[in-house]
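Showing just some of the chains, left in place.
Here the chain labels run A, B, C and D in written order, and each chain numbers its own residues starting at 1.
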Amino acid sequence: MAQRIDVKDLNIYYGDFLAVQDVSMTVEPKSVTAFIGPSGCGKSTFLRTLNRMHEVIPGARVEGKVELEGVDLYGADVDPVAVRRTVGMVFQRPNPFPTMSIRDNVLAGVKLNNRRISKADAEDLVESSLRGANLWNEVKDRLEKPGSGLSGGQQQRLCIARAIAVKPQVLLMDEPCSALDPISTIAIEDLIGDLKQEYTIVIVTHNMQQAARVSDRTAFFNIAGTGKPGKLIEMDDTATIFSSPAEKSTEDYVSGRFG
Amino acid sequence: SDPEPAGGETAGSDTGESMAAEGGLSGELSGGGASSQEAAMNAWRAGFQQANPDATINYDPVGSGGGRTGFGDGSYAFAGSDAALDEEEMAAAEAQCGEGGVIQFPGYVSPIAIAFNLDGVDSLNMSPETIANVFLGEITTWNDEAIAADNPDAELPDTAITVVHRSDESGTTENFEEYLYTVAPDTWTEEPSGVWPVDGQESAQGTSGVIGAAQAGQGTITYADASQVADLGTVAVGVGSDFVSYSAEAAAEVVAQSPRVEGTGEYVYTIELQRDIEGTYPVVLVSYTLACGTYADEAQAELVKGFVSYIASEEGQEAAAAAAGSAPLSDTIRQAVQPGIDAIAAG
Amino acid sequence: MTATTPHVPTAESTALVRARLSVVDTGRKRKDVTMTVLIWGAFLVAMAPLVSLLWTVTTNGLGRISMDFLTLSMRNVFGGDPNGGIYHAIVGTLIITGLAALISVPIGILTAIYLVEYGRGWLARSVTFFVDVMTGIPSIVAGLFAVALFTLIVGPEARFGFIGAVALSVLMIPVVVRSCEEMLKLVPNELREAAYALGVPKWLTVVKVVLRTSVAGLTTGVLLAVARVIGETAPLLVAVGVTDSINMNPFEGRMMTLPVFAYRQYSQGQAPCPGGESATCVPDIAIQNAWGAALTLIVIVLALNLVGRLVNRWFAPKLR
Amino acid sequence: MSITDSPPTVGSRAVRRRSSDRGFNRVFRWIAVGSGVLILAVLAAVALFLLWQAWPAITASPDELSAAVPRYPEDTSLIAYVGPLVFGTLLAAVLALGVATPLAMGVALFISHYAPRRIAQFLGYLVDLLAAVPSVIYGLWGFFVLAPAVVPVWEWLNQYLGWFPLFAGTPSPTGRVLATVGIVLAVMILPIITAVSREVFLQTPKLHEEAALALGATRWELVRTAVLPFGRSGVISAAMLGLGRALGETMAVLMILSPGYLYSFHILESAQQQTIAAYIALDFPESSGLAVNTLIATGLVLFVITLAVNMGARAIVARRKDFSGAN
């Protein structure tokens, strides 16, 4: 299922503003890759180009290539909608659909697309996705209740369940824990550990300890100042980044000297 | 005549007394025009519909102008108008009506009351000259000598006179102006037009508007369809040496005694009002009924024939008198137009 | 890091702080109180005429309301006859307003969707601008326009309910657009992004997420627009005409509506009752009818709003 | 961006275009665009209709017009004829706006920042409801209740403030004057302005409210420093919405005002002013031919006024954009 992503010489613009400059990297399948860096350095911006979600923002555009198993996601015959089914995404603030029950939230990817699915299949999908998101036991008795009634951490896991229910091959997470309390954070971190058995995972985090705990590889982004483009400074195994990074600024950042 | 309680579309019960002979008409017929006729038209429509439960007659009170235009361009099968068709309109109507020609007669004649709101005074006498001066704004208080002279017994306060006239263009206004223009030509010099010629006075829209405005202020005076004046005081107008209060009979009399305008179509009965006939009430509104001699559609022709016959009938005129306080049509006029109505046909 | 020497409040520092904390700046306090009074006052002043209006309509109209008044038409009722009712006008109001809504709501909501979800550039700007201009079309002009339009299509005798509905639509569409636009803007972007990230195409996102989430708000918007036109008189008088009978067919024949009925009854004024007031002849029955119709109209608007509130309750996003 | 030449894999098939989705996307988009265009078309049709119907009057000579239109004075150009109507329309609308805007802002602030939370929502609902009261009913109320009631007030104003042009002249004994109409119009547009302003005031960012409070602002100072500046453009839009309604209001003016056709500021005196919308409704019934064209020409003028007012409002809002709350 999981697939490899190759990014080649990517520039990202908001209108005329170059937000991220010249990024090339490879994301390995069935592993967790963490993006760290100070606020505004373009982590979210870059992450969104991996499933063309940046196209939702007026004026946002890219130059360069993003390849999924060798297929350019920006190729002429590639449908952005299909890209997003293949590369799922979880956001910083949990965003379950407020008008839907927990069950319908999990099935949203199917139902919103007008796919027909048998009742039994739907039940199976709901259960397996919620189990996959470590949420089944907590909600199995109230699947018909609105998803927005859950706690923040549960909501975030519900969003993860919803994302994996469409069976993506890659899962992008943009600071998935930054709005959660420590217990929920630990639950999600555990979940990420389980999910990497099946998915390619990319996670943005502000929290260096979290990056150190959950990721296999870490990419450090930085920015020279307001109005300057963000850049990928270095990318390496997580252990290397945190113990002996090649760049001085990486070391400053991970040792907490700024940010 | 007791009106029947209404019901659904066919709820009008079949108690159409002598109209039973005509009783089988059905279909829908729409006319429109002068709002002055609305109350009478309600009575006519009700009477006719009770006799012909399957028929529905509608009347849009859009105003005489709208009625004449609509009649001329075929949007209305029949119309009511406070003024007779002028030459241009007659030409349009004749073109629309085809060979049967135009039928026009004063189906609704109603006294116009000169009504005022003055505490403790119910009735006053006024000569034409005085009326004209009051409405011109020359006489400004109620205890003016000119008024006092004609009302030796009345106790007149020095309240200011507030004239209230129609703000909209109106048949009532036109007839009232015509009256003043005829009886007080030296004082009232403005040609009648339907639009009130004096600036700076209080005005209101529609008959109910002027009545409401007159009731709201002290010392107000206005002119309006007599059936609407409610508890306002009214003026007995000077005719010759006498003062005549309004009444349907006195109004009918003036129409009956006035000649017909010559040189019009056979069934176009336009009258030339004489405003100075002793014993009559000369301030009247004459509102015409318009119909065609020929209609494209058989059913429509039958309906118009039945309905207009009813308007012109003695019974219909009485119904209107009861519902709207109008003056019944004289036999002379009825006899003059009835053949034309009887001849209405499809063609 | 410096170790701080503990600081102990002294008598005078405490007094100083107490003075500073309890200082009541009289000027500002007075101003605050004055403005509070003014704002309460504005509210009360604004409510006074509105309360007076509702009171007038209710007290004048309530006496006329009865089962007969609500279930009978005015067919064959004239003069001072206290019988008859406004059923035909209620039906006409509901049909014509309903049709107007049927025309305006899809156009209005789709335009709002265009403006919120797609609109960019000169077309969106001009739609926004001209929608504002359209809110200023005088209602009688809308009526004349509709009549002229249908005169071209079906000839001069055309007077039927649908023409009125078209006239009302001209008045209603801009209100629908404006209020629905605001409601759609309130849907958080996060929800759209959540749907896109699940691989849902934009149009399904709009239909199934954006519209679904804002149903409650859209209902309110539509009801506001309905309320705006349900009381129209002038355009219907010219476009639809009047009748005393029940007509359920909006494509043929005249129809009556409540505001037109109220206006015509008001215009009729007094009825002559030769024998004075009696059980069969009430001189001021017309104006009583007008108030009765006015009250009914207000109650209908109220009921619509209530329905809107319920829809709101049922469909509003569940937060707890 | 070039198409990759690497061999297709599972992934590549998954991301290929699904044409049906794209088709629907496009269709839906065009339906939405179509509605917007339809609105423009309707408005253009209304404008064309007005122009087409007004044209005979615009091109007619003053003689023809005064022959066809009973109210038309001799030797007067159409512009000179419409002038007082424009004046009356604007005066009535400005009066209404002048009365309604401050009151509406008060009511909106009351609901958004002053009223006890529990009843605020109910009050908001009540005000929305009042926006729905039909104008005939305002007409009936103004005619039967308000006009008689304000006579003493107008007389008092005239007596003590008669030096001020607006209150000069002879006050009408029936109260059916432009001042009364202004009040009725104000009452009619008050709920509209209130509803919009209230929404805007409620949207004031917590951020800015808290900034003001943290500086030690009282409630009124909070309103003045954070709420009002933020809401200014919203209130202007709201007022314009109300102005549009006041400019076009027909029935209430028709039923209440005792009209005149002068350039006069005497709002307590009868027979001084008239508004365009009421004028059209008043004279339409008895008109035919060129008279109708003349009426529609005045309708066209009203349409142009509305257009101008909207453009003006937009310009005002745009000029303040730099300092607007939306950033």
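The rule we apply is simple: contacts are C-beta pairs under 8 Å (C-beta built on N, C-alpha and C of every residue); 3 or more make two chains touch, one makes a residue touch a chain.
On a predicted model such as this, the values are computed, not experimentally measured, just so you know.
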Assembly formula (labels as shown, counts from the whole structure file): A x2, B x1, C x1, D x1
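Keep in mind that, in the parts below, only the chains that are shown with their structure count from here on.
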Contact-graph distance - origin subunit C, target subunit D: 1
Taking each chain's C-alpha mean as its centre, the one farthest from subunit D: A
Two chains sharing the most C-beta contacts: C-D
Nearest-to-centre chain - CA centroid comparison: C
Intercentroid distance (Cα basis), subunit C paired with subunit B, Å: 39
Whole-Å gap separating subunit A and subunit C, where each centre is the average of the chain's CA atoms: 45
Subunit D, residues touching no fewer than two other chains: 21-22, 144, 255, 284
Residues of subunit C whose C-beta touches two or more other chains: 201, 204, 238, 266
Touch list for subunit C against partner subunit A, complex: 120, 188, 190-201, 204-205, 208-209, 212-213, 315, 317-320
Subunit B to subunit C touching residues, read off their complex: 2-9, 11-12, 28, 30, 32, 35, 38-39, 42-43, 45-46, 49-50, 56, 58-62, 70, 73-76, 206-208, 211, 227-230, 322-325
Residues on subunit D engaged by subunit B in the complex (per definition of touch): 70-71, 143-144, 147-148, 151, 172-176, 254-255, 257-262, 270-271, 282-289, 291-292
